[in-house]
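Okay, so here's the structure we're looking at.
A single protein chain has been omitted; all remaining protein chains appear in their positions.
For chain A:
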């Protein structure tokens, strides 16, 4: 069973306490964006076989959204971090690259 630590309340929550929210760090489009950009924003999703950054909500807890770094092929969790950021903090990137030396945020599908 998937266990993620909520970065706000520090609770190690198991899956039934959480709600998955899909890909993290989606760039929001707004007035003036063209159709392609809107399609990309609304429908195209990173779906990597490997390291993924995603949104989770501590639904049956503090109720706040946070981000998690996880591997979709091993179900390994690299860490969680607060959602008020455009990219993962250094300690998360270090935790990922310690095990996946080739990984970088800018090459992650969701970053482009």
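Here is the rule we go by: contacts are C-beta pairs under 8 Å (C-beta built on N, C-alpha and C of every residue); 3 or more make two chains touch, one makes a residue touch a chain; residues count from 1.
The criterion applied here is as follows: contacts and distances are computed from a predicted model.
Undergrad: Leaving aside the chains on screen, match the unshown one to its UniProt name from "Spermidine/putrescine import ATP-binding protein PotA", "Sarcosine oxidase subunit beta", "Sugar ABC transporter permease" or "Carbamoyl phosphate synthase small chain".
TA: Listed in its UniProt record, the absent chain's protein name reads "Sarcosine oxidase subunit beta".
Undergrad: Out of A:33, A:74 or A:104, point to the residue that touches the absent chain in the complete complex.
TA: Once the missing chain is taken into account, the touching residue is A:74.
Undergrad: Considering the whole complex, not just the chains shown, which residues of chain A touch the missing one?
TA: Output for chain A: 1-2, 15-16, 19-20, 22-23, 35-36, 39-40, 42-45, 47-49, 52, 54, 70, 72-75, 109.
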